[in-house]
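Apart from one protein chain that is not included, each protein chain of the complex appears where it belongs.
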Amino acid sequence: MRLLRPLVIFIGLIAAWQIAVMLIGVPPFILPSPADVAGALIKRQEVLLGHAGVTLLEIVLGLALGVLFGAFGALVMSYFAPARRWLLPVLVISQAIPVFALAPVLVLWLGFGMASKVAMATLIIFFPVTAALFDGLRRTDPGLLDLARTMNASRGAILRHIRIPAALPAFASGVRVATAVAPIGAIVGEWVGSSSGLGFLMLHANARMQIDTMFAALFLLAIMAVALYFAVDAALSRLLTWQPDTQPSED
Amino acid sequence: MRLLRPLVIFIGLIAAWQIAVMLIGVPPFILPSPADVAGALIKRQEVLLGHAGVTLLEIVLGLALGVLFGAFGALVMSYFAPARRWLLPVLVISQAIPVFALAPVLVLWLGFGMASKVAMATLIIFFPVTAALFDGLRRTDPGLLDLARTMNASRGAILRHIRIPAALPAFASGVRVATAVAPIGAIVGEWVGSSSGLGFLMLHANARMQIDTMFAALFLLAIMAVALYFAVDAALSRLLTWQPDTQPSED
Amino acid sequence: MTDTTSSPHTVSRLTVRVRGARLAFGGRTLFDGLDFDVAGGQWTCVLGPSGVGKTSLLRLIAGLTSPKTGSETEGTVSTDDGNPVFHRVAYMAQQDLLAPWLSTLDNVLLGSRLRGEPPDRDRAHALLEKVGLGANMSDLPAALSGGMRQRAALARTLMEDRPIVLMDEPFSALDAITRVRLQDLAAENLSGKTVLLVTHDPLEALRLGHRIYVLAARPATFDRVIEPTGAPPRNLHDSTVLGEQGDLLDQLARADTEGLVS
Amino acid sequence: MTDTTSSPHTVSRLTVRVRGARLAFGGRTLFDGLDFDVAGGQWTCVLGPSGVGKTSLLRLIAGLTSPKTGSETEGTVSTDDGNPVFHRVAYMAQQDLLAPWLSTLDNVLLGSRLRGEPPDRDRAHALLEKVGLGANMSDLPAALSGGMRQRAALARTLMEDRPIVLMDEPFSALDAITRVRLQDLAAENLSGKTVLLVTHDPLEALRLGHRIYVLAARPATFDRVIEPTGAPPRNLHDSTVLGEQGDLLDQLARADTEGLVS
Partner (left out) sequence: AGAADKLTVMLDWFVNPDHAPLIVAQEKGFFEDRGLDVELVAPADASAPPKLVAAGKADLAVSYQPQLHVQVGEGLPLIRIATLVGTPLNSLVVLRDGPVRSIADLKGRKVGFSVGGFEDAVLGAMLAKHGLGLKDVELINVNFSLSPSIIAGQVDAVIGAFRNFELNQMDIVGKPGRAFYPEEEGVPLYDELIVVANKANANRPAHRKFVDAIEAGVQFLVNHPDESWQLFIAANKELDDELNRRAWRDTLPRFALRPAAFDAGRYARFAVFLKEHGLIETVQPVENYAIELR
């Protein structure tokens, strides 16, 4: 059953897509039908899988680094008041800067390899983590903090043993968002200057009107994204068994 | 003092930038110096401000719609179990799909006017809000829920009077992230098709190698982003006075 | 008062019958095959060692045990008019459960708000005055002392005006004098209702209870019932009460040796 | 035990002196110019009506009032050896304050973990056994009953082994029998320490206190001190205790009429 549902969703989505294409009559060069895409998927599977591997690596690296930097950023910002005042505006700005403006600068520093792409992905991924953990760290139960103070705890010990565990649910929330945006992070990273990866393939296919190939790449990306999301979600839930978890639908 | 600090940060960043450009010797066509940018800012202020107005409108509209849809999505997903099972994967996929792939489809439906750009921005903005509120709604104190049940509360009433207020801090967290990514949402929308806005101007200036103008636009964007972020942050803090708020730096 | 189930006057003096109740948390059985009546229109007090399952029993009656909380439940809870218990109880939990974002007044009005009824502000004001929170109506729970929070929760429970009232140590955070006064207030406001009171204080039970049960051992069973003489609330300086207190303490001590705390 | 300030044996029988203490929350003055001694090596019990400021006084002594919490504080808190009070107190708050992500055992070991000391698991095990939680060491707080949570918090406080111990209604959620047993346990474990106990139960104060104060009125002041005879923990069936109880209740009733609950 647990494996059946995604399958049903999957088939349902595909069917809806096919019907939509048939009913609305979208031209295939704008939205190809699933059949076309399946064709491209089979015909170009070698090319697609090769690029998918590159992108997956970038996603995973970007996510790992993004979460790491995000956590680090939140810790630094919340631990050092001056860092907060100075870093927060910089981080906000970093989110507002379009990639293509930074791309030449990044390539200048990091070259054309994987590094600049991963850096780009990291830049996109880390902010939700930072923001969520930062917020979570602020919302610790004041009673527990008082207790810790009387226990002669250093600021670092309070952070480590009280604030961070208490902020883990918020952190998990941020990591979930980060996981969902990680694929787009990697794809955008590939725009910076690359000759491989699904993002490259998509831009390329798009520019050359191989729309079926583009959607085949998109399809692979979507599968990776969903698989990654639910894997991370499951891992996070396991981490937070102590956290009460109910849904409004159960009220 | 409260107004002084941002000013100091601002001047500090500019100074750091100027010094960096001078020391590292980055060529101006990759990273112009603040002086160059200031020149462009003054020389082209009319053009810049006109485009900035368009982008600001898109950002604000996108943010409003994104937060609205995000909140709505989270409520629907958490309130109706089937919606959750079916919608969540779709939402995750929606995050992984690069805008440019969707762009032709969106443009086909919405045209090249403001609508398609606001739609694009909304698409980028809503997910952090959805994810954060969805998580927040799950973490309501089970005791309060039990109490509400004995009080003969309908599911809707529990949602409205217990779960939503309890989830507001998480929601605020999501809105903060959304606010930070809103500018990039609008800019990406403008790349995909537009004839005005800072994103358009940047593309244009970039193609013409008027890098100083591009950075001037970027600068305006950054100012808007930071101002928007802190305005939203202040508004959210006012909304959540009941929420204990401490910083590790105060431990 | 359009909802007939919430009107105390149409169906009053409801007896609650618990039959064959079983409750276990992942293998640890708290009680099994427990039969228990909460007499209609009377105060029934339950005492017992810490951790024996008093709160769990109360929650079972209130309909708040679900597999989600990790508990396995069996048995039936019914009333003598055949209607379900759920939605006719006012429940005051061991924790005060004040919503941190609502003022004291709004917390007291939470029930009517949740049911979409027009809030009876006058009654809420009056109750808050009576529990000594007249000056704190607009304070958030975080600005209240422990006892004040408990008093707010009590006011909210009294505000509910249900035929069955379940209270889990409602006076535990109050000083002796305030406690007596609020016991009187509760006795007055809940007269004619079916009240189940969990308490740790034998004197409180002796003061308020028509019947007193002691829950003991694991799986827990009820010992012999004590039915103090005279109408509650009783005077504690009464010598019979003091005698009964000795009795009750003995019973509790016995319960304890069979029980949990080693 | 490298940190000398945390060793109870080098500096014991510390008297804590509070002088000219003022505490106000946004205009509402709880007390002003309050002088108060917690006698070294003895149990000092504080009673008083709910909301009078007992918890606030305890927090003031523990060094936990800061402008951040919305309070204005004045006055000094010192010990007779001249060293600050802060970091030599073990504080047990009115709420149990168990970290929800830690097991009962880990909650008891929280202090040593926070100080980066090697945890004394044997002692924690022994204490948990003594408070009756031997079977619940690996349970999360959410799986404990109210009284069990309080017992875990008590075990954690005893675990701290500090020269000054501040406890805010540490036995309020316990049944009468368990309460007596844990009072004895605390008395035994804290002998020779300077203990300040806030309680609502006059009998508890009479059983445990070398000195008993009643905090009353607003701004709050201390009434006359009661110094029960005999060494605590006293036998409650003692007739002198019962007489003193009457006294104390009278005093509390007086405190109450000057006081807050109308």
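Per-chain numbering from 1; labels A, B, C and D assigned in written order.
Quick note on the criterion: a contact is a pair of C-beta atoms (placed from the backbone, for glycine too) under 8 Å apart; a residue touches a chain by one contact, two chains touch by 3 or more.
Owing to the predicted nature of the structure, the values given are computational and were not obtained by experimental measurement.
Among the residues A:S33, A:S78, A:N206 or A:T246, only A:N206 touches the chain that is left out of the figure.
In the complete complex, the residue from A:W191, A:F215 or A:Y229 that touches the missing chain is A:W191. Contacts to the hidden chain, counted on chain B, fall at residues 26-30, 100, 103-104, 107-108, 111-112, 190-195, 200, 203-204, 206-211. Seen across the whole complex, the unshown chain contacts chain A at 27-30, 44, 46-47, 100, 103-104, 107-108, 111-112, 190-195, 200-201, 203-210, 213.
Please note the rule applied: only the chains that are shown with their structure count from here on.
No other two chains have as many C-beta pairs in contact as A-B.
In whole angstrom, the spacing between the mean C-alpha positions of chain A and chain B is 16.
Rounded to whole angstrom, the centroid-to-centroid distance between chain A and chain D, based on C-alpha atoms, equals 49 Å.
Taken residue by residue, chain B touches two or more other chains at 141-142, 148-149, 158, 243-244, 246, 250, whereas all remaining positions touch fewer.
Within chain D, contacts with two or more other chains are made by residues 95.
Contacting chain pairs in the structure are A-B, A-D, B-C, C-D. Interface of chain D with chain C (complex): residues 25, 47-51, 54-56, 70, 94-95, 129, 131-132, 134, 143-148, 150-151, 168-169, 172-179, 181, 200-202, 249, 252-253, 255-256, 260-262.
On chain C, the positions that touch chain B within their shared complex are 3, 5-6, 59, 62-64, 69, 86-87, 89-91, 93, 95, 97, 99-102, 110-111, 113-116, 140, 142, 160. Listed in rising order, the residues of chain A touching chain D in the complex are 141-144, 146-154, 157-158, 161-162, 165-166, 168, 242-244.
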